[in-house]
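What follows is a single structure, and I will ask about it in a moment.
Only one protein chain is missing; all other protein chains are in place.
A and B are the chain letters, set down in written order, and residue numbers restart from 1 in every chain.
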Amino acid sequence: MNKIRDSLQQSFAWLSALITIVACFSIIVFLFLKGYKAISFEFLTTNPNPTFQAQEAGGILSPMAGTFLITIIGILIALPWAIATAIYLSEYAKKNLITSYLKIAIDVLSGVPTIVIAIFGVALFTMPAFGFLSSMIEGIEGANKAFGKSFFVCSMGMAVMVLPYVIKTCEEAVKAVPVSYREASLALGASKRSTITKVVLPSAKRGIITAVILGMGRIIGDTAIVWLLLGGSIRMTGPQPWWHFANWLDTLKNTGSTLTTYIFFNSPAGEGNKAELAFGASIVLIIIIILLNTVADFIGSRGAVKEE
Amino acid sequence: MEKLLIDSAAKHVNVNKNKKGFKISPLFDSLWEFMIFLLAAMGALLIIMIFLFILLKSWKIFSASGLQIITTTGFEEQIRQAYNAPADLPVWKFGMLSLIVGTITTTLGALIVAVPAGVGTAVIICEMSSGWLKRFLESSTRLLAAIPSVIYGLVGLMLVVPFISGNLLTVEMQMKYLEYFQLTGNSMLAGIIILSFMIVPMVIALSVDAINAVPKEYREASLALGITKWRTITLVVIPAAKSGILAGVILAAGRGIGEAIALSMVSGASAVLPSLSHGFVFLFTPVLPLASAIVNKSQAISIPSIEAALFACGVILLVMCSFLSICTKIIESVVRRRQGLE
Partner (left out) sequence: MFSKRFFVVLGLAFVMALCMVSVSLAANMGIVIDGKRVSADVAPTMENGRTLVPVRVISEGFGAKVGWDAGAQKVTVNSAAKDVALTIGSKNVTVNNTGKTLDVPAKIVNGRTMVPLRFIGEVLGAIVNYDDKTNTVNIKYFTTMSGTLTIGGSTTVQPIAETVAAELMKMNSSLYVTVVGTGSGDGIKGAGSGQYHIGNASRAVKDSEKEEYGLREHQIGSDAIAVVVHPSNPVNGLTKQQVFDIFTGKIKNWNEVGGKNAPIFVQTREEGSGTLSAFIELAIETIDDSSAITGTAAPHTSNGLVKQAVANGENNIGFISLGYLDSSVKAVKVDSVEANAETALAGVYPYVRPLNVVTKGVPGALAAKFIDYYTSPQGFKILEDESYLPMK
């Protein structure tokens, strides 16, 4: 009797693993079957056109660039912030009320839905004080508002979203540095600051890189923040050509799209109405994510070998 | 390795001495400490700011509706009224019970599917597999976790919804329930299926962590007593990892509650209060979770009272998610304390 129960339980466990795998691959196969026709060299190298006509819709060059931009800027904002917080929590924080509040606040922040961060961002960044991040609206009587949508603004929203995750991973990495390293450094007369910057952080490098990749993965996949803080334009709306070096600041202060909003816009739920292009862009997005995962695996395994 | 680090530390100390001497260093250090504290505090202040900000934006809704906002239904009708109300007579009273129930049922449904499957897979990964199979399972899980929600939404919209409307619904069923709601493929079931896919990798990852954290001695002791491997897993390992798994489940629930885009694409967009008295049609009820409501109803955001109502959805969402986060925190600390005692 017990044996039957055991084997039932076992087969359930194997079955659930099997389902996970099958689900994973059936999603990818489904996307591939639906979207492979859309993918071509042209699809990857031309900018999208604002039109409902599928044959003139162009490609996904600027959405890919948009994804790249917000990911890089978002991480650049979040990382120093997160490292500082992680260092504070693991090296400086004393056991008191403020510290435990900090810890709870970061936990709560990690649970904030992205749509809430997005609507908060809309209300905050349209304040005129933040106009330098997007553009000020000029020429409307009685109105003093910032546009509140740009790559900068969107990246800041993203930074807030990934902050708690990056903090947690960084904190673990910093904590994993053996106490003996610190003691050795301090014993040699180094100050606490230089111990942290010259000894602790370099030793925690691998963990911090993992945190970066984790954060990047989350930024790449988000739609709600992009939808509200980047606006989901189809084209890059700054001065053209947007990729020109002289225009970099204007491009970042203007709007565009990312792969996720491109997929949303072209699915039946958006108004673009070109599902095949949405599937094509999904394939590209998944390939980017697989590449990122592979890099993370590579870094992880290389580090592991070193430690052994 | 260690020696190298000490060397580099020593070198740095020398440099410090030569260039700056000892006097400036403490000042610099305290400035640096203060900066770091400031950055850490900023992150923590942010959550208070977010909460106050959206609460302020939706205050009129809460003061007009009072507790009725979470005890009454009729959101769909109220949005219609608010939209068509003249500017001098705005509608501030909203009842979001059906949204809250919709949020809870989709998330709970997804947990019912995802938790056993996730824990099962985690057991396979940790205890039953090794070598390439383990690596393969792990990377598949990681990939599943990394697929953006909008892609899940797309798959749900193009695959799950047509499947439900084409194969599971009959015209007779649609007729029977037409007085309550229209049965389209967009339903709680579609939401649950998509959400399950989204949270299963999270459950797996956190369960794997929890199972790996169970001390080796437990297993060894159990195996030494002649208990089979499988029974060791079910009777010793999983109970020991229970709290960790629970924390993971709660985190996954938070993700499910906050998911906006994917659910808005599949779950039905109609704020119907699901009723168990409908039998299995309960699963086909179109529901509108809070997060999706912000997306779906945003077309009417130009009406100030509707904007405030959507911010109110945000407040309720934030309260629910914060509650879950704090629960996780409490469970974690309980686990830590118990492990410390044992």
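Keep this in mind: contacts are C-beta pairs under 8 Å (C-beta built on N, C-alpha and C of every residue); 3 or more make two chains touch, one makes a residue touch a chain.
Because the structure is predicted, anything quoted here is derived from the model rather than measured.
In the complete complex, the hidden chain is touched by one of B:42, B:223 or B:303, namely B:303. Considering the whole complex, the residue from A:67, A:155, A:233 or A:282 that touches the absent chain is A:233.
Within the complete assembly, B:87 is the residue of B:27, B:87, B:224 or B:276 that touches the hidden chain. Mapped onto subunit A, contacts with the missing chain fall at residues 49-53, 126, 135, 137-149, 228, 230-235, 237-240, 250, 254-255, 265, 267-273. Contact residues of subunit B toward the unshown chain are 76-77, 79-80, 83, 85-87, 157, 161-162, 165-166, 171, 174-175, 178-182, 184-186, 264, 268-270, 286, 295-304, 306-307.
The definition used in the following text is that only the chains that are shown with their structure count from here on.
Centre to centre, using the average C-alpha position, subunit A and subunit B are separated by 17 Å. Those residues of subunit B lying in contact with subunit A across their complex are 2, 5-6, 8-10, 12-13, 16, 25-26, 28-29, 32-33, 35-37, 39-48, 50, 53-54, 57, 116-121, 123-125, 128, 136-137, 139-144, 146-155, 157-159, 197, 200-201, 204, 228, 230-231, 234, 251, 254, 257-261, 264-265, 291, 294-295, 310-311, 314, 317-318, 321-322, 324-326, 328-329.
Those residues of subunit A whose C-beta lies close enough to touch subunit B in the complex are 6, 9-10, 12-17, 19-21, 23-25, 27, 30-31, 34, 80-81, 84-85, 87-89, 92-93, 101-117, 119-120, 123-124, 160, 163-164, 167, 180-181, 184-185, 188-195, 198-199, 202-203, 217, 220-224, 227, 260, 263-264, 267-269, 275, 278-279, 282, 285-286, 289-290, 292-293, 297.
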